[in-house]
Each structure stands twice: as C-alpha cells, then as structure tokens.
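All protein chains but one are shown at their positions in the complex.
Chain IDs A, B, C, D and E follow the sequence of writing; residue 1 opens each chain.
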Amino acid sequence: MDTVVVKVTGKIFDDQEALRRFVDVVRELARERRVVVVAGGGRVAREAIEKAKSLGVSSNYWLDEIGIEASRLNALILVASLQPFSYPGVPRTLGEVMHGLAYSRVVVLGGLVPGQSTAAVLLEVAEAVGAREVYDLSATDYVYDKDPRTSPDARPLKVVQASKLAEWLKAGQVPGDYALLDLRALDIAARSRITIKIASYKNPGNLIEMMRGGNPGSTIIPE
Amino acid sequence: MDTVVVKVTGKIFDDQEALRRFVDVVRELARERRVVVVAGGGRVAREAIEKAKSLGVSSNYWLDEIGIEASRLNALILVASLQPFSYPGVPRTLGEVMHGLAYSRVVVLGGLVPGQSTAAVLLEVAEAVGAREVYDLSATDYVYDKDPRTSPDARPLKVVQASKLAEWLKAGQVPGDYALLDLRALDIAARSRITIKIASYKNPGNLIEMMRGGNPGSTIIPE
Amino acid sequence: MDTVVVKVTGKIFDDQEALRRFVDVVRELARERRVVVVAGGGRVAREAIEKAKSLGVSSNYWLDEIGIEASRLNALILVASLQPFSYPGVPRTLGEVMHGLAYSRVVVLGGLVPGQSTAAVLLEVAEAVGAREVYDLSATDYVYDKDPRTSPDARPLKVVQASKLAEWLKAGQVPGDYALLDLRALDIAARSRITIKIASYKNPGNLIEMMRGGNPGSTIIPE
Amino acid sequence: MDTVVVKVTGKIFDDQEALRRFVDVVRELARERRVVVVAGGGRVAREAIEKAKSLGVSSNYWLDEIGIEASRLNALILVASLQPFSYPGVPRTLGEVMHGLAYSRVVVLGGLVPGQSTAAVLLEVAEAVGAREVYDLSATDYVYDKDPRTSPDARPLKVVQASKLAEWLKAGQVPGDYALLDLRALDIAARSRITIKIASYKNPGNLIEMMRGGNPGSTIIPE
Amino acid sequence: MDTVVVKVTGKIFDDQEALRRFVDVVRELARERRVVVVAGGGRVAREAIEKAKSLGVSSNYWLDEIGIEASRLNALILVASLQPFSYPGVPRTLGEVMHGLAYSRVVVLGGLVPGQSTAAVLLEVAEAVGAREVYDLSATDYVYDKDPRTSPDARPLKVVQASKLAEWLKAGQVPGDYALLDLRALDIAARSRITIKIASYKNPGNLIEMMRGGNPGSTIIPE
Partner (left out) sequence: MDTVVVKVTGKIFDDQEALRRFVDVVRELARERRVVVVAGGGRVAREAIEKAKSLGVSSNYWLDEIGIEASRLNALILVASLQPFSYPGVPRTLGEVMHGLAYSRVVVLGGLVPGQSTAAVLLEVAEAVGAREVYDLSATDYVYDKDPRTSPDARPLKVVQASKLAEWLKAGQVPGDYALLDLRALDIAARSRITIKIASYKNPGNLIEMMRGGNPGSTIIPE
C-alpha cells in the first residue's frame, strides 16, 4: 500500500476552515492509502517559546524542545480528529512512526529532535517509508528565487532544482524561513532522490492535486 | 529532605510577571528542599480543546488527552526555566515522578490521565511522596461557601473542613470549576489526611507564606 | 468492529468453574468482536495489601500500587488463557489499551493508577474506545437502593438512573464497596452517556445476555 | 560503596514474623550499603500458575511469565515497606537494576525472564554489580548431598564445591527443587568466581551473620 | 498462521553468498508464514569483546552485554534487508517478540539477556510462540557424539535424543561450543517437547528442507 507523506504548516491550526478541510482530505485518503502527517508548531510554539525566553531560558536545546512539544500538541488534535484511522498517539521517534504504520492507516507526528526543522522531519519520514515524493502544505504559495518580502522582482518558481535552491539558501538569497526548506531537508531529498511539492495550506485540496501529478505550487526536483 | 508539593493554575502562564516570580520562588525553595510542581493547562488547553471540538471530536477521552498534553507544554516551560535543578522531562506517571525525585531537586508535571483534574493529581502526588500539606496557587483567592459569581452573599472561608466542602460540592452549592477541588481530590485528602492550602497565583510569594504556616487564602483541613 | 468492554470481579479468580466459563465466553466473543476485559484484584490483592500493612506500610499510594499489581497478575492469567487472541501483555495505560486494540482482538488489563477503582477503569476504557454500554460481572447480583447487608428492606433495582445512584452514594445510603460503582465511574458514565449493566459473575453467560439487550441484573442509565 | 546481593525465598511472604525481621535487616543494611533483593514467587506464584493450568494454559512460557509476575508482586511489597530507601519500582531487566542502583540504596526485583530460576537471577545480578559473594535466605537450612526427603542418610554440608554440587545435580542425586540452585546459577558462579552462602529464611539475622564471614547454613565455593 | 523459528550462526554474516541466499529463503517463507530469526554475534561480537577485554573489562555481565549488542547489529542488517516484511526494530525482550509477531510477518532478534546462549534464545522463542520444531543453521553440519576436532572416531549423528546429548554435554564428552546447544536450551526443548533440527548455514536451502520434514543435518528429539 502506498504511503502519502505530508507536512502541514502550524498556521493551519489557526484557520479553522482550512483545518477542517485538511482533516477531511486525510480521512478520504486513508481509505486507500497510508498517510503520515507532520504537523508544524505554529502560533502555539511561538508563544510557548516566547514565554520561556521571558523567563530567561536562552538554551536553544530547551527552546527547541518546547517548540517540538507544541507541534506535538497540534499533532494530537489531528490524531483525535482522525480516529479510528489514526495511530492513537504522537510518535517521538522515526522508529515509532514505522511501528505505527505497521498497524494504523494514519500516523501524525510533530517535531522529533532539537535542531531539526519540520521540513527535515518530512524528508526523513519519506526516506524511512521509502516515499518518492512528499507534499508540503506550507504558509506560502510558491518557492521564490528571492525573498518576496524584500525583493519586488522575486519570481515564483513552478519547478526548481534542489541543487539550485540549496545554492540560493547557502548564498542567503532566499532566507531559510521563507524558502520553507533548510539545507538538511534538501540534503535528504538529494541523497534519496525525493521530489518535494509545495502548495498553500489554505486550499488543502492541493494535496490531492499534487498527488495526482498536478503542481498547484512549486515542485523541487532532486537534481 | 522535605518535599513541597504545589499546583499552579494554568492562568499563570498568561501572566508573565507572576510566572517569573513563581519561578524565582521555586528556584529559591530548591536550594533546601525537593519541589514537585503540577501545572494546569490554562488557555492553551482551552484553545486546543476548542480546535478539536470544531473538528468534530466529541470523545471526552481525546479531549482530556489534548488538555493533558497542553498542561505538559506548560510544564515543559517550567522545566526549561528551572534548569539545572529540574528533572529534565515531564513525567507521565506517578512512578516517573517518584523516579525523578530520586535524583532531581525539582519535578514539574502536568496532567496524568484522562478524567482526572490537576487538583486530583496534586493530591495523588502528595500521597505518593508522603506530604502532609499541599499548596494550590489557584485562579481565585479563597474557597467560598457558595458560587460568588452568582451569589452576592457568598462568604470567603479562611478554614473549611474537607467533609463540609465535599458536602457543598455534592449538593451543587459550590460549582466544581469554582471550588477548585473536585470530590476525587477531597477523597484523597481525607483518606491520607492531607491539608490543602489555597491562595491566589497572582502573588507567588503566597507559597512561601503558606509553607511557613500562614494562611493567605483558604485552608482545607482533612476532617 | 464493535468493542465489548467488560469488568470482572476479582472474586472470579477463586471460582474455577466460573472463571473457566468466563474465558470460554470471551473466546467466543473474540471471533467477531474486540473485547477489553478489566480484571479486579480480589483475594490476591487483599492479601498482598494486608502483608504490606503488617510491615508498617501506611501510604495509600503504595497500598494502591500493590492492589493494582495484584489485579495485573489476575489479568495475566486471562491473557495467557486467551492466547492467541489476546494482546500479549497487560497494558499499564489507556494509551497502551488503545495500541493493543489496534492489532489484537482481546486486551486484558487490571488497575491503572493509584486511587482509582476498577469500575472507574471500566468506564475510562469505554470512553476511550467509544463504547455506549459496559458490562460488570460483579460480586453481587443487583444494585440495591440500600445496603442489603444491614437493611432488610433493601430492594434490588432492575433499572436505576446514574444520577439517582450517585445521590444515594453521596448520602452514604449505599456504601461504595457494595454499590460496586464509585462517583468517579458514574461521573464518566454521565459525561459520556454510557449505560452500565451489572450482573453476577457466577454466571458468565450473563455477559452474552446483557450484550443481546437483556438485563439479568441491574442497568444503570446515564441520566 | 559495597553492594549486598540477597535472594529471599517466596515462602517468607507467608511468614509475617520472618518477613518483618527481614525488612528490618535490609533497612539496617541500607544505612551503609547498597542492597539488591531478589524475591521468590512462593505461594502466590504457585496458586496463580495453578489457576492458569486449570484454564488449559500449558505453555511454559506463559506459566513462567505468570510466576514472574507473582514474584514481582512480592517484590513490590518489599519496595513499599523499604521506602524511602528503595528504588520506587520493580526492575524488569538487569539494566534497570543497574540504573536503580545508580541512585537508590535498595533495589528489589522478582524474576526477570521465562525459563530462569530466581537463583540464576541472584547470580546474574551479582555478576552485573561485581559482587564476590551472594546470600540466599532459602526454604531449607542447608545444602545436602542427597535428597533429605527420600534419603535418610542425606548429610547437610557446611561447605561444598560448586563443581561437586553441579555433578550431583546432573546425576539427579540432588533434585533441583531441593538443591535450591540450578546448573545455570552454578555456571555463573563458576565463571565469575562468586561464592554462594545459603541459610534458612526463618532467621533473617542469618544474612548479617553470613555477611560477617559466618556460615550458619552452607557455603558453595566456586571451584 | 504457522510460525517458523530459526537461528542462524553469526558466521553467516561473513559469508556474503550464504547470507544473500538466507535472506531470499526468509523472504520466500514470509509469504505464507510468520518467521522469527535469531541471529548470532559471530566475528563482530568476538572482536568487540576482545576490545573490551584489552581495556581491562573482566565482568562477564559487560562482556555478554557487548556480545548481545553485536548480535543485534547483525539482526538489524537482516531487518533492513527484509523490509517491508520485518518488524522495524530488533526486539530486546520475549514480550517484544510477541508484540512484533502480532503485526509483522518477520521478527529478527539477537541475544536477549547476559549469560544466555543464542541457542537458548531460539528455544525460548519457540516456547513463547508455541512452535513444535526449531531450526538451527549452524556453523557445523552435524551433531557429533564426541568432539570431532580432537576425536578422530567422532561420529556425526542423524538423530539423537536430547537426554542423550545432555548427558554427553554434562560429561564434557562434547564441548558446549561444539555441540551448538547448551543444557539450558536442551532443558527448554525437553520441558516443552520441542524438536531441534540442525544443519549447515552454508546451504540456507537446508531450512526449507528441514521444514518439509527432511533432515540434512542432525535432528535432536525431545526425549
């Protein structure tokens, strides 16, 4: 049975309508496939990290742990709403993801370890389950060649090579928080030849479209 | 070494100043004592539960699990800010609390199991560690004999018998969400003869005062 | 697939004939359904607790832990006799019950946490798996309106409202150890609208009868 | 700090007076040493195994698991009565024993894995913690050269070589259930050169005497 | 569904061709059966133990733990090469083996606990899963009646009684490291009446032949 691996931005947890439609899409998919969802931390993560900082916490280890825990809270909301298809817990390791998939249709997780983006988690899960393609319902519509917030001439890209995107990231041309993907994620995509498709979380139907071969946002090819 | 067992309302996580002072108080206490803190879920829990409900989750089991996970996120913020005194994780069972205390000065937890208030957790921890007295930095200043929100003649009580309070609770005279204590918590207090002192979270110094024998809020005696 | 949730009194472990028939009934049910069995502690629990007390253990936490461990020993006897249908272990958390059900037909557990009756465990499991009805093969035949051991005029009740029973419990009219149900269990039944059917463990066939809509003992309706 | 490793027969759990004195001895020892206690299953184990057999369980794996669980129930009684010195749980692996010793004075366990006598557990713990000598408060006073129940000329032995005892065991001259030690235990004693001292559980003070170099029962030397 | 229980000598991990054919055989078997493979430690174990010894480690507990860890590394190589049939991890307890079998076709493990041969593990797994026959792809072709390395007149045995072999082992006539089986393994075989078939690992097809009733090496009957 095929396994769909998808990441959803933490932003969706503040958009009730999009969230509801996303759950519907996953439930629909779970009829015929296995689905792994990686949930971002979003506002809850940001607020919790802020609270810790205001208490004097400066250790990136602990700030990351807090962010991860927040993403797990988001993941648990999905777990509950995807019963009885979903593995009844939020895996904390890749190994647990693999176990979960052995007997559940749907597995939902948040972050895994400090110092790792959820984009990297997305690619690691894909590598572990042997997926050739992953989907990212992200906070932006497209991957751009420059930072669109500061460069009026930034162009959205329908298709981009992973190596090219990595180059821009290294050169600081596209900031990591905007490119949605860090070098770690691109590295895994490259080494295991995984295609990444990105589209806006605002239309969860994008996931279906991407799975059917469409490209409503951007496609990053492992070259 | 004595073990101080204290619950802090989830509300404190939205009151930066009170939160900071609470952390200072616990850090101070940890110099000479062991401290167990039970953190409430507060706003984060309420919001996460609302999101799940809006997705159609009606199972109280799952709603409780989500609330518990939120309280653990709050607990983790305290864990991080209480390093290196704190056990480096949020215990998920009473057994883990006991293990944590065997080698750390401070242990912070959230909820433990579905269908159990954090007040009940507070009393269970007290029973497990053998504490004779517990402290509740709560959202209200006092225990009242009636619901002060609806009864203008409600009187704050400096001292009240657990059996009397249980009676009022059973009769619905004091609503559970206001009395801060449910029957389960009162049952444990009664069977293990544990005194409960309640005071407002807004002044975390109340914890020190209560420990020294003072009674800035209400005292519930196990009779 | 439906999930049958049933509690069996610890007394059955001292009644070889009833125990054997109970195992047969569960094995039969497991052909077409999932079954969760909550086993009581019975004589083994009582004796172990007595030994601990005679050694000076007065902590209710530890006495409860010992009682729980005894109920797990009883549960393990059922696990062994229900192979290969049964999950090959005794779950220690509700989460583990859920996991077990994801790949085994039968899950058997004992108590879960200190300070919680096995009746409460029964209802919590029901809530977690979404059961609308639970069965209690108990040490008595019926729920009574008074303590039948002391009140000659106590009447067995075929049907009783949970709220009514809760009232009697609170008033001490029916002692908790006789009513078979504590307030905690009734609370969960009420909040998740779960019907409780009670019948004597001496005739394990009662379980089948109750499942088919019969009422060989008492029925507690969540009103 | 030295670690005392002692096994106590399950029989002691039916001898309130001996049990109480044993707990006193361990508590006393814990002031200056680490102590590991291996508890036998005794009557509780035997009865639970009988119940399983009467339900048709014939798998030695499951019967052993039940016996182990019973020994853990006995161990938990000791854990509770040895608070706050004791590790607050019953270890299920040698690794957990080692962890427990890293921060607790006393660790109490029962059996570990199916098909292994508690005598073998005793020796494995000794090997793991590096003890040169172990103590067995056993159901008999001495090791005999023949089965004393059937051979009137059986002689109690003050000192016996492990190799000699192994020989007798292999030849069936001393039945395993009487010799108290199986070949597995003797193997470990031999390979790690550990002396085994055996004395009656009826006088727990024997433990102190053996530790001081005395030999109130039998000594098995690793030769 | 039947469960095939097979041990493979650690030597096979240094024989690429045999290893590849063994994996093929297991994959083939997994189509219609469950398979449990117990992997030996082989050269990796020996080398790691040597390194530890050269660092002064003399504790048999730690040397065994290192050997077990090495066998787990071998097991993991098989796990990876048997995806997606294999349980995605290396079980560390018999209980975990049982869980793994509940939802995976293939489970691969190495050693379990210190002081236990992988032959004993083989028999314990057989007992746990209820297998009547186990297979040992071993470093030698046959069981001999004497040590063939030192006794020119040693005869290979096609069929041998477990009791007879045990006798020879006890008498030192066949050294344990050559007989491939220790007394512990023979004990379990005897008590649970399990037949052991041994054949050379060099021809993994022997496994199929043994399963079909053939006897390409030696058969040890539980008498």
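Quick note on the criterion: contacts are C-beta pairs under 8 Å (C-beta built on N, C-alpha and C of every residue); 3 or more make two chains touch, one makes a residue touch a chain.
On a predicted model such as this, the values are computed, not experimentally measured, just so you know.
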Sole contact to the chain not displayed, among E:6, E:37, E:70 or E:143: E:70
Subunit E residues touching the omitted chain (full complex): 13, 16, 19-20, 23, 44, 47-48, 51-52, 54-57, 59, 62-63, 65-66, 69-70, 72-73, 76-77, 79-81, 83
Touch residues of subunit A, complete complex, unshown partner: 59-61, 93-94, 112-116, 120, 124, 127-128, 130, 170, 183-184, 187-188, 191-192
Subunit B residues that touch the omitted chain in the full complex: 83, 87-89, 103-104
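In the analysis below, only the chains that are shown with their structure count from here on.
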For subunit C paired with subunit E, centre-to-centre distance based on mean C-alpha positions, whole Å: 43
CA centroid of subunit A to CA centroid of subunit D, Å: 54
Sequence positions of subunit D contacting 2 or more other chains: 59, 83
